[in-house]
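Below: one structure in structure tokens.
With one protein chain held back, the other chains of the complex are shown just where they sit.
Chain nomenclature is as follows: A, B and C, assigned in order of appearance, with residue numbering initiated at 1 for each chain independently.
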Amino acid sequence: MTSAPRLVGEQFDDLEQQQEACSLGMWVFLCTEILLFGGLFLSYAVYRHAYPQAFHDASHDAEYWIGTSNTAVLLISSLWMALSVHCARTGRRKLLLLFLALTLIFGLAFLGLKGLEYYLDYKKNEVPGINLPVTDAFSRQKEMFWTLYFFMTGLHAFHLTIGCGLVALILILAWRTGYNAKHYAPVEVTGLYWHFIDIVWVFLYPLIYLPGRH
Amino acid sequence: MTRKLKTEAPSRVTSFPLTRRAGGLGSLALLLACTKAKAQEQGFPLGPPQASSISTRVDAIFYTELTLALIIAFSVCFLVVFFCFKYRHGSRANRSNPPSRNAKLEVAWIGIPVLLALIFFAWAARTYFDMYNPPPGAIDIYVTAKQWMWKLQHPEGQREIDALHIPVGRPVRLIMTSQDVIHSFFVPAFRIKQDVLPGRETTTWFEATQAGKYHLFCAQYCGLNHSRMTGWIYAMEPADYERWLSQTQGEPTLAAQGERLYEQLGCSGCHGASNTVRAPTLEGLYGKPVPLSNGQVVIADDRYLHDSILLPKLQVVAGYKPVMPSFKGAISDDQVMELVAYIKSLGNNAGRADPRLPQNAVGAGAETTYQQQSVKARIK
Amino acid sequence: MSVPEEHRGSLWNVLTNVGVAIGGAIGLNALLRTLRGQPEATPLLKPPLAGPAEHTPREEIVEAVVAERQHSYLDDGYTVRSWLLSTDHKRIAILYMLTITLFFFIGGIAATIIRLQLVTPQGGLVQTATYNRMFTIHGIIMVWFFLIPAVPAVLGNFLLPLMIGARDLAFPKINLLSWYLFVFGGLFTTAAVIGGGVDTGWTMYAPYSSLYSNSQVLAAAAGIFITGFSTIATGVNFIVTTHTMRAPGLTWFRLPLFVWTIYATALIMVLATPVLAITLLLIFAERVLGIGVFNPAQGGDPLLFQHLFWFYSHPAVYIMILPGMGIVSEIIPCFARKKLFSYTTVAIATFGIAGIGFLVWGHHMFVAGESMYASLLFSILSFLVAIPSAIKVFNWTATLYKGSIRFQTPMLYALGFIGLFTVGGLTGLMLASLAVDVSLHDTYFVIAHFHFIMVGGMVMAYLGGIHYWWPKISGRMYPELWGKLAALTIFIGFVLTFLPQFVLGHLGMPRRYFHYPPEFQALNILSTAGASILGVGYILPLFYLLWSLRHGEKAPANPWNATGLEWQTASPPPKHNFDATPIVTEGPYNYQPEESERDNRSSEESERDVSATPGR
Partner (left out) sequence: MQAIDRNEQEASRPEPRPRTFILTGIALLLLLALTAGLSWVNLGLFNTPVALLIAVAKALLIIFIFMEVGFSKKLIWIYAAIGFIWLGILFTLSLSDFLSRNYLHIPGK
């Protein structure tokens, strides 16, 4: 308690209690996030069940290679994030900065690739409401795939953007003050959020890019 | 924690009145019915008329539940008031060993409601099934809902708007769809209600038992004039109904109109006997199982026909190419219904289903249940 | 204008201050600030107790070490700023109270217009379009801007830290943020009303809301969306606080039931609200971008919207009742001076309701085109959700047995709650019965069902709770006679308003109907007559509670002689609630009816000269 009294909120007794509250708080918030995405996953399931062939065909046109590399990028960024938390906890400031920077770079790389992918989708006339041709019922069903694709990946990218912002913030704070075994809640909480975004992608990947491969 | 939360020595609490009064249930229900009848006489009805075969069955559940609910509510209120009086502060009632648990009592007041709940669930569920499962031989009325009117058409071709004439004593099936938002077909006197959905067919049925004029309401909020989307159901004695039918200018029947469309739209070009495109014949299709290219087997019901015309790619018949164009947007919902009526009129002629079914999936044909067939089809 | 010394530490300040701010009289504000002297001392609590070994049963709940002089939370700054930027959970609770009261009356005005319109079958008071906007905004405001935040965000916010012996919630800033989100969402909704209104019904069914409605659906949906995040923030805060900040010795099964219900409510908030958020987002996208997830013309299924909506909204109705049950579980033992009957079962039943409550949403879709199997499943689950509610009703009733019951205002509301909730719940079961629901769905029977629970149940519980904790919140007693009068008026008005609607529904009058067949008029007039009584009933507390801020008797720390940590600190509590961390050694509701009688008797004995044998 004496180590860094300034960091403890008035409502808490000590850093430990604060740390615990923060990490529990993030977990509870992640429950919320799961169900936020859940509504979209349910929509996907309903329409995939209704229009199996259309989803298969549309998925065939999705950018498989970008999707796969992006999955790798995000998984690796998660590794950097996990290591960041570890370094924060063990008070290794330099390494912490390094790993946070790597996390950020990989996150941004993901967003860059995602942008490229959107661009390609646009080029290939796959954006519903803008240039996706809808002529008959079957193309309507394919449109549903693309609608859900943009909605789900868009929401995911939005989350990742926030995640990148948080990591940048933590990076600055780590630069200024550093973290230690007693006080590393911000890094941990950001980490949890980051990993969650990763998990969402882990499920998006097989649903969007894989059905149309074979 | 220095003391136990529990107070021992459970004392006897007044026994739960429900069990004791079960016998009173009947008499109360009777009382209720009498009050209702009396009120009706005075022009102040407490319940809607019972004018369909199902309405008495629904009311039986309703009034039994109501009676039970009244008993429970009164017992709870009675106990609350009684305790409040007896144990009001300053009264001389015995307060020794106040109980804070009583296992037996709790089991009772959990167990009995569970039991009651299950009974009413089963009873209501059974009736619900019958409310939607039409008996064979029903008159098929096609209903199209749009903001804010009901369009109804008889199999003989008569069209009505916001009114429906039907005979007493014959089941009537409503096949409904909407052209815009969700509506709901509600006839209180028949106790039937079913939402009418755009892009999908829903059905319900009834059999009127009493001649008369009954309210038709739209029960699902559908915009500005939702409350004006009402009409009347005229239940008529069969003879009157026949007279009405013959007097009313019968447009060509649905099926006849459908036949015309069938030619006009070029359906016969593909589905006709001598054609270049290989398309399944539609004779006797209605009601038969159809194996699909994705391995499922579905029954060719109204909904299937409807979807096959509007969304042919959705369910492609096994062994055929998905070349049939979608007619979505090209034809109105009314026209779809006419086409469906025509295809249905092509009869359940024999000799149709079997040749088309993949050999190993055919098995017992129409006799096999849906599940068995789809399993078989998948094994292939 | 100045604040007299004696009113300094009172809610009166809030109101005068807001008034002052609106007038833009910054100078007066400065004056107020200069007037801030040493606040008066609040009476001392019980002196610190010596040691655990010597506890006597009644006093051992808490060891509270109380400082000589206390600053009440109301004395912690008098400026508008000190309120609007406060992170004190108690002040935020007051902010919530003011805003939801405002919204309640806006919703009430809409209800007034609805009821007046329905006096005649063909209407004439307003246009059809206006009527549709009225019931929509009535539903939206009453649900999202009044009832959902009512108990959790006002009483829960105020009491949760007090009840568990904490200095504040775990995340005070997020707590303040959630109020701002709430107000922000409220502004959007208000903007929707001013900008022409919304006419979709509170359920906003697609494709009407997404394609056909020409009203301010976007603004209203945005308002609800934002408020949803306020709800989520509150929920996260409550959950974390309950887990991490309980006072030493306060184990789960020593928690007051109000805390249990608030915790369960918070869980529902966190798990259900996001689904509403994503659904609204989709509706948004359908209107703005023309995507068609719910639009049949584009291959969508409108029933998907209904599933997503009710996945949120059915659990949400338990957000709107569980905290009320918590309040009743506090009030009844206190005024019956008896331990709550079977505390553990009630606590578990709370979670039973919250959990099973997530499994029944399809009962709103029995005639919507849901499959037969799904209907069967949802129906039986709906029957089962009644069981934990039944447990609670019976346990409250049994708590009265052998109690020593007094009938102050909070108790009247609690008793009213039991009766009206039971009726509302039992009619809910009738709606859960498949065949019966086919005829009753979307009729006034449903309207009556949920008003019995939400107005007869939850609003009663909220008012009961406000009266019960008013001394703690404001430091003043409310006038008892007026309190009782208002409770009675509300009860009578309520029953008169909504009982006829059951009959109307059974007769077949559909809801959301501007016109109706003339044979329904008599019952509608009855209902409107009731509503006017009800309206008067709701205005009464507004006046006498405000009055009491200035003229009410000073409240002692524990006016009801109740158990629970919140009563162990001053009224109103100091900024950080407790001057020393309380230590809990006992379960809740340790009331002794006989003792209560003895206290009473010993004072009467001398006059009455009756033998001291406890009665028969």
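Throughout what follows, contacts are C-beta pairs under 8 Å (C-beta built on N, C-alpha and C of every residue); 3 or more make two chains touch, one makes a residue touch a chain.
Worth saying up front: this structure is predicted, and the values here are computed from it rather than measured.
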item: Identified contact with the non-displayed chain, of C:L98, C:L289 or C:L359; value: C:L359
item: Residue touching the undisplayed chain, where the options are A:L15, A:L35 or A:L96; value: A:L35
item: Residue ranges of subunit A at the interface with the undisplayed chain; value: 13, 16-17, 20, 23-24, 27-28, 30-35, 38-39, 41-42, 45-46, 49-50, 68, 71-72, 75-76, 78-79, 81-83, 85-86, 89, 191-192, 195-196, 198-199, 202-203, 205-207, 209-211, 213-214
item: Subunit C residues that touch the omitted chain in the full complex; value: 165-167, 243-251, 271, 275, 301, 303-304, 307, 311, 358-359, 361-362, 365, 369-374, 377-378, 581
item: Interface residues of subunit B (partner: the chain not displayed); value: 132-134, 175-176, 194, 197, 200-204, 298-299, 301-303, 370, 378
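Please note the rule applied: only the chains that are shown with their structure count from here on.
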item: For subunit B paired with subunit C, centre-to-centre distance based on mean C-alpha positions, whole Å; value: 37
item: Centre distance in Å when subunit A and subunit B are each reduced to the mean of their C-alpha atoms; value: 44
item: Subunit A, residues touching no fewer than two other chains; value: 50-51, 137, 140-141
item: Per-residue overlap in subunit B, given as positions that touch at least 2 other chains; value: none
item: Subunit B contact footprint on subunit A (complex, rising order); value: 50-54, 136-138, 140-141
item: Touching residues on subunit C, where the partner in the complex is subunit B; value: 52, 55, 57, 60, 128-129, 132, 199-201, 205, 207-208, 211-213, 249, 251, 253-254, 296-297, 302-303, 336-343, 345, 366-369, 372, 375-376, 379-380, 383-384, 386-387, 390-391, 393-394, 397-398, 400-407, 415, 418-419, 422-423, 426-427, 429-430, 432-439, 441-443, 503, 506-508, 510-517, 519, 522, 585-587, 593-594, 596-597, 600, 604, 614-616
item: Complex interface listing, subunit A residues touching subunit C; value: 9-12, 17, 20-21, 24-25, 28-29, 31-40, 42-43, 46-47, 50-51, 128-129, 137, 140-141, 143-144, 147-148, 151
